[in-house]
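Below: the structure, in structure tokens.
Removed: one protein chain of the complex. Kept in place: all other protein chains.
All chains are identified by letter, namely A, B and C, in their written order; residue positions are counted from 1 within each chain.
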Amino acid sequence: MATEIQEIDLKTDEMIINMGPQHPATHGVLRLLLTLDGETVKHVEPVLGHLHRAQEWQGQNRTWFQYQALIDRVDYLSGMFTSWAMARSCEQIDGTVVPPRAEYLRVMVSEMNRITSHLLWLGTYLIDLGAMFGFPFYPFREREKLFDLFEEIAGQRMMFNYIRIGGVLRDPKPEWFDKLKRFLDEFPDRIDEYETIVTQNPIFLKRTKGVGILTQAVAKDYGVTGPCIRSSGIPLDLRRTKPYSVYPELKFDVITFDKEGDTWDRYMARILEMRQSIEIIRQCIDKLPSGDIMGKKQMAGMRIKAGEGFAAVESPRGILGCYVISGGGEKALRFRWRNPSFCNLSVLHELLKGCPLSDIMAIFGSIDVILPDVDR
Amino acid sequence: MTDEKPSEAEKPEDKKAEAAKPEAAKPEVAKADGAKPADAAKPADAAKPAAPAAAAAPKPAAKAPEPVIPATAGKFEQFLKEHGIPAQRLPLSLEVETIVLSGDVLQAALRLLRNSSEVKLDLLLTISGVDSNDTYDSVYHLWSYSNLDELVIKVLIKKSDVAEGDLPAVPSIANFWSAANWHERETYDLMGIRYANHPYLRRILNPWDWEGYPLRRDYKQLVDCLNDKNPHSMR
Amino acid sequence: MANLISRAFGGLNEVRRGLATVFKHTFREPITKNYPDEMPDLAPHFRGRLALTVNPETGDHLCISCKQCERVCPDKCIEITSHKSPETNKLELIDFKIDHGLCMFCGLCTEVCPTLCIINTNDFEMADYSRESLIYDLKKLTLSQDESAFYFDRKEMPLPKPKPAKPAPAAAGAAPAAVAAKPAAVPSVAAPGADAKPETEAPEAKAPADSKTVEVKKPEVKAEVKEESKPEAKPEAKAETKTDEPKADEPKADEPKA
Partner (left out) sequence: MFSNGDEIFKISRLTIVWLAGIFTIVWMVCWALGIALPMLLTQQLGDKAALTNEILRAATPVIAILVFIPINAMFMVLIERRALALWTVRKGPNRVGPDGNFQTAADAVKLLLKEDITPTGADAVMHTFAPILFFAPSVFGAVPLLAAVTNNHPLFRVLNLPTGIFFVLAAGALPVVALVMAGWASNNKYSLVGGLRSAAQAISYEIPLVLSLITVCLMAGTLDLVKITEQQAGGILNWNLLGGGALTGLNNALAGGGAKALATSYFMGPISYVCAGLLVISLIISFWLYLTGACAEINRIPFDLPEAESELVSGYNTEYSGMKFAIFFLAEFTNLFIVSSITTVMFLGGGDNPIPPYILNNIPGIPQMVAAIRDSYFCSTLHIINPETFFATLWVIAKVYGLVIFAVLIRGTLPRFRIDQLMAFGWKRLIPLSLIVFIIVVFAREFVICHG
């Protein structure tokens, strides 16, 4: 790197490194153009689009019924939320009334999905930090158990296609609830285990405390949402601040921290959210009413009334919005996704400026970006 | 239903296309060699994409309920007017106030809405480009970090105003609102709306040398993945 | 200094706790399975390979060529060939193709199917050497009678109503005979199959079906497709297929009325 030695001072050149799209830690296919001075990041430019699948175009070229099966792929780690966002916006336009049982089921499966998403994040984040052989398997173990439950109700483990416009696809059997309860009973112990290994680990603390501090001003400027901004002290949680579905009937608090969050706070926020989700699911099981689960007939030629609407849900990564313009036909005129990962990723270059190369992964991992969600 | 009025003119055409479609489409589907419908769907409407998407796409304007333009001015409209920014009311979409601004005042209006202590619409959720019947819309969804207000702002650019080979232009707000940066790039990329004075306006999702703007109605696909034959598969 | 030492000991203690927690897992049972040796326990509604069922009681093919699935498929991976039979004025199925290389297993086709004909089986092992071989035709898709019975039972789908034996002049004589033969024959074949190997049934039954296709000559006429498909799918029940043949014609004759 040192190219020319002048009389006294050592002049160094900047090095440009192309991190990704095939790099073990970019969570898929993000490409970061890094300008390094030694190991210090001078400038970073994310290059997106390697996973662009024209989801919006597909939404406009497929019928409502067909597109429901595709949107799990927008954010494959939280398919329930993408489904839910679309279902909510379409129901708003259409004026469909969702039966209460369906709403409770939606909340349950979504919170389960939030847990799986955070579990995956936890595992991969520890991989990013270098603990790649032991710990990451533990979250994945619990995640698989939840996937077994999903498989029972939805038919597949990740591409659920369970939440539909007007309700949910299938009513779970009573045994399913028993299994879920059993899982919920043992899961807090597992979280304790994770925390024993990770939370106070001195190396983990060194890697995360005080690293990648996201100030409120920057976060607001970039439209950051989700756990990232809650850990920075802004209590923006749609489930509470703009409650939808049956969330008003459930008891829980928005998880925020008093200070401007660093990487460790974002980790902690997600751990706490997992514990919170357990409580929410428990309440849902207790309150689950009986009755219908579908408020609109599911059929191939399903139509949505003309109109436009924007609906958002609080996905594990932030506000997931869906802007739909319907012309009243079988297909939408315009589908537009507001993806939390896309917005959260745009703040990355602010966080990375001036940090060492190793912190790229610590910071990038902590904002929990899912590339299909970014590129759609 | 922002574009109700403009679409009046096209209505007869649309209807005709609508009417023609079912008969045209039915037999083909039944024939079970589904490669053809694109040709039949094309007839009158040049603006429609070539894909069979067009078959269902045309606006059944007649079916839509009559839009209700709220009688009283909305909170934000009034606020903007007080500060000397002309804003035009639109029908409520799902109880959310929707206003139309002209491009010239967009920056001033957003700056005002974001920074004033009264409204504090400081969460820019998304900027969407919409290819309506005869306008290009740039739609801003504004929320707030601190309260429950919502506002939808639309900037409409008439297609007739856009010169041949030119892109519709909207002033960029990325210079004072970083959240808009990538959204504007994406809208430019997919919808071809040029955001004037954007710091770094280049394609974000598509490769830099992509031709055309894929979400536009007049976009011609190089390969129609829904209908073209793929040598490796059945289709 | 004291602070430093206490922090160092605190840190070491945390590391020790972490190591102990990991070490505790020595005594936990592994959660992974020896997959090819033991099959995973899949949910009944698992969305696996697509297949066409037959009536588990009578063995009639359930597809009525309504093409709902073809229309709804987001990938356009289903292709149905049918024609209108000149005598009965009904749609008759000639061929049914699904490109499993294109299918994304969303299950929409199974939701719209009016006769519960197309279903997602629990089979997911479809790896093959070429894309062409992933295109399954009617023979490969149609399940045998006991497989259908197994899936109807497992998915808790209502059994299709048996077709009222239509006294179509030609088949009239054969039909009653078939009905009489059925109750005796079905339990003997279907019951052991469904009970003995609930998980692996589909893949195993598929293999003989594939190998048989070679021997069977290509059907030229629509009606024969079904007659042919049955013998392969159920190679062990040769005698039974005889009785099926007249029945296979019947449902087609009834469809428009039903």
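Criterion: a residue touches a chain if its C-beta (ideal position, glycine included) is under 8 Å from a C-beta of that chain, and two chains touch if they have at least 3 such contacts.
Bear in mind the structure is a predicted one, so any value in this text is a computation, not a measurement.
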Which of the displayed chains are touched by the chain that has been omitted? A, C
Sole residue of A:201, A:245, A:315 or A:366 that reaches the chain not shown, by the stated touch rule: A:201
For subunit C, which residues lie in contact with the unshown chain of the complex? 8, 15, 18-19, 21-23, 25-32, 34
Identify the residues of subunit A touching the omitted chain, counting contacts across the whole complex. 1, 15, 17, 23-25, 39, 126-135, 137-138, 141, 197, 201, 203-204, 206-207, 356-362
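Simple rule for what comes next: only the chains that are shown with their structure count from here on.
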How big is the gap, in whole Å, between where the Cα atoms of subunit A centre and where those of subunit C centre? 35
For subunit B and subunit C, let me know how many angstrom lie between their CA-based centres, rounded off. 44
Provide the list of subunit A residues touching at least two other chains, using ranges where the numbers run on. 63
Which positions in subunit B touch two or more other chains at once? 226
Using the touch definition up top, name the residues of subunit C that touch subunit A in the complex. 10-12, 14-15, 17-18, 21-22, 31, 42-43, 45-47, 68, 71-74, 104-108, 111-112, 120
In the complex with subunit C, residue positions of subunit A that touch it: 62-63, 65-67, 69-70, 134-135, 141, 144, 148, 151-156, 159, 161, 170, 193, 196-198, 200-203, 298-300
Quick check: in the complex, which residue numbers of subunit A touch subunit B? 48-49, 52, 54, 56-57, 60-61, 63, 92-93, 220-223, 225, 234, 236, 241-242, 305-310, 312, 319, 321, 323, 325, 327-331, 333-334, 336, 338, 342-343, 346-347, 375-376
